[in-house]
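The complex is shown incomplete by one protein chain, all other protein chains being positioned as in the whole.
Now for chain A:
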Amino acid sequence: MKMLNAASFILVLLYAHVSKEWPTHTVCKEHNLEIYYKSCDPVQDFALSIDGCSRITVRAFTIRAALVLRHSIKKLFLNVDLIINGKSILNYSSTLCEPGRPRFTFCGRMKGEHIYYEGPVSLGIHELPQVSSLFSFLKCKSPVGLWEEGRGAK
């Protein structure tokens, strides 16, 4: 019996299939602000943190972010859709890199390069909306690049 259990255990170990869903990271956990993120990229996670969660303003706050490029950056678009309580409060899209128009130094960086950014970011909105008793969870909308914020009760 013990041998059978051992064999089963070995077989389970060998056959165990680890699902590739990236963890939810906690960026801020303050008394009035919680921010989480999860990567929807099918091949990798990425790293993001905010310096001084209690000092965040909409004008500028400092982040540090890092990832390894899985493609060379020939064209890069940024689409941000921030929805709270079913209301879209921030909708922003911008072309960051395209041939003939490299807006940033990371335009043209190659597949496999490690990109690290530490510096200010501005949201471009006038004020953060006041929300209460909201617990937000994240789920991926499509395989690459899109987040959809779901809602849950707190």
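Assume contacts are C-beta pairs under 8 Å (C-beta built on N, C-alpha and C of every residue); 3 or more make two chains touch, one makes a residue touch a chain; residues count from 1.
Criterion: contacts and distances are computed from a predicted model.
**Q** The complex lacks one chain in this depiction; which UniProt name from "Histidine-containing phosphotransfer protein", "BolA-like protein", "Leptin receptor" or "CD180 molecule" does that chain carry?
**A** From the choices "Histidine-containing phosphotransfer protein", "BolA-like protein", "Leptin receptor" or "CD180 molecule", the unshown chain carries the UniProt name "CD180 molecule".
**Q** Looking at A:H31, A:K87 or A:H114, which residue reaches the missing chain?
**A** Considering all chains, including the one not shown, the answer is A:H114.
**Q** Pick out the residues on chain A that sit against the missing chain.
**A** Considering the whole complex, chain A reaches the absent chain at 3-4, 6-7, 10-11, 14-15, 43, 68, 70, 101-107, 109-114, 117, 119.
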